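What you see is the complex with one protein chain gone and the rest in place.
Our next item is subunit A:
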Amino acid sequence: MATTTPQHTVEGSGPGAPRPGGSGPARIARRLRIDRRYLPVVGTFVVLALILAIGGVRYDNFLSVGVLANLFINNSFLIVLAVGMTFVILTGGIDLSVGAVLALSAVSAAYLIDAGVPVAVVLPAVVLIGSIIGLLIGLMVHVFEVQPFIATLAGMFFARGLCFVIAPESIPITDETFVAIAGWDTWIAGQWRMTTSVIVALVVIGIAFYLLHFTQFGRTVYAIGGSEQSARLMGLPVARTKVLVYVISGTCAGLGGLLFAMYSRSGYSLTGVAMELDAIAAVVIGGTLLTGGTGFVLGSVLGVLVLGLIQTIITYEGTLSSWWTKIFIGVLLLVFVVLQRVLSLRKT
């Protein structure tokens, strides 16, 4: 047997590839090349910084810790939704049910508390409602091979309808324990206000990051997004993973409903209409490809912050109708989608 190993060097890649032009710029170029996967997220970050700069120039006290802290407080439920949505979109799917599931969870929480069920039972129960709906959707997608779009659309109608069956009117939440949990806050360094919701959102982000990058489940999510066929042939647990991403998204929606109930101290059937679209927009602006396989959960968080900041700016402007938010989000979405397209075209 030949012991000499033919060294196969691929042009332009790898540390072994000699490059013209010395080491300094070459290393930067190589770094940039490897970092290409992070480019969309970097783009989102730049946009975020840009909006902050614009706001800072135009308005006094815009660039304050308070504004940023409130950004997290007011969008904690959307962050949780976007994190769940990221899992689904990474596999190449979509979840349209999350807005309605959020409402269902909030309404259920208000209804159960109103009926005298202890908060310690209500909190896990309403999150579980989301998980169960997610599980049903996941099974529909996997076992019956229903398009995710249709399966989650059905889930959306189902959950929204159920809201009205439970309570057509808004139910205020007055339970002391619940209000205490919702109203609890702490000040980081005496300036940054953190509420229960924000802490929950941060924990969710942390768990999601761990799941996606440090577990086999997470790797399978990315593999399915890259090529479901390949993932299957590689012997990865495709079926289980595909169901699980919808369970995660449903659970996040259930949790989001709870956060929304804390935020609004009530449960109302018409909350969260079209919020699934905000979540999808945040994920896309955060650099996740709708075709799956590429994206980061931190990008989605940045996406939510961008959306929130636009809203804050419109509010600061005062004279603009809040619908301008939608217009800006629309433009931004378009820019990002085109940008991603250009990036992926340049790659090939």
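Methods note: a residue touches a chain if its C-beta (ideal position, glycine included) is under 8 Å from a C-beta of that chain, and two chains touch if they have at least 3 such contacts; residues count from 1.
FYI, contacts and distances are computed from a predicted model.
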"Molybdopterin-dependent oxidoreductase", "Putative tricarboxylic transport membrane protein", "Carbon monoxide dehydrogenase" or "Sugar ABC transporter ATP-binding protein" - which is the UniProt name of the missing chain: "Sugar ABC transporter ATP-binding protein"
Absent-chain contact - pick from A:193, A:219, A:265 or A:326: A:219
Of A:231, A:248 or A:302, the residue in touch with the unshown chain: A:231
Contact footprint on subunit A, counting only the chain that is left out: 1-2, 5-10, 13-17, 33-34, 36-37, 210, 213-216, 219-220, 222-223, 225-227, 229-237, 293-294, 347
